[in-house]
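Each remark here refers to the structure printed beneath this line.
Missing here: one protein chain of the complex. Every other protein chain is in place.
Up next, subunit A:
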Amino acid sequence: MSAIRLAAALALSALVLSPALAVQPDEVLSNPALESRARDISKDLRCLVCQNQSIDDSNAPLARDLRVLVRERLTAGDDDDGVMAYVTARYGDYVLLRPPFKATTLVLWIAPFAILALGGLATALFLRGRRGVTAGADTAPLSEDERRRLDALLRKDDV
């Protein structure tokens, strides 16, 4: 009895905890292959109203219009790139959550690797500079007086 209750409770909580979907049932295409392509495309398109959400996540009316538009283009026979091109022709690269690799975005893409390479180079140079230095090589040798005192200390230790 309690096992059934527990299972029911778990099932209920799973239902409650599942994320709220922005995609409304009336938007979903009957063709599952097209619908899954639409979902994938929507996840890469920025909602221009909320800006940090994709149109797949967003409840904004414009996001809904764009989701419907994406599905219309797919149904009309556009390939994925064609749909993306259709939307970017209107809203620019800004709608793409994955910025394209081109001249204006070069710094964006290259910078992390350039900084890593610079850091690596700096580290390598630093380590190479240290390699020639054996421990104590840059310290003056003991003077006669120091040697005698050291010997005395070591002999005292033997006793």
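Throughout what follows, a contact is a pair of C-beta atoms (placed from the backbone, for glycine too) under 8 Å apart; a residue touches a chain by one contact, two chains touch by 3 or more; residues count from 1.
Basically, contacts and distances are computed from a predicted model.
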item: Choices "DsbE family thiol:disulfide interchange protein", "Nickel-dependent hydrogenase large subunit", "N-methylhydantoinase B" or "Iron ABC transporter permease" - which one is the UniProt name of the chain not shown; value: "DsbE family thiol:disulfide interchange protein"
item: Residue among A:Ala7, A:Leu21, A:Val49 or A:Leu116 that touches the chain left out of view; value: A:Val49
item: Touch residues of subunit A, complete complex, unshown partner; value: 48-49, 51, 61-62, 65-66, 69, 88-94
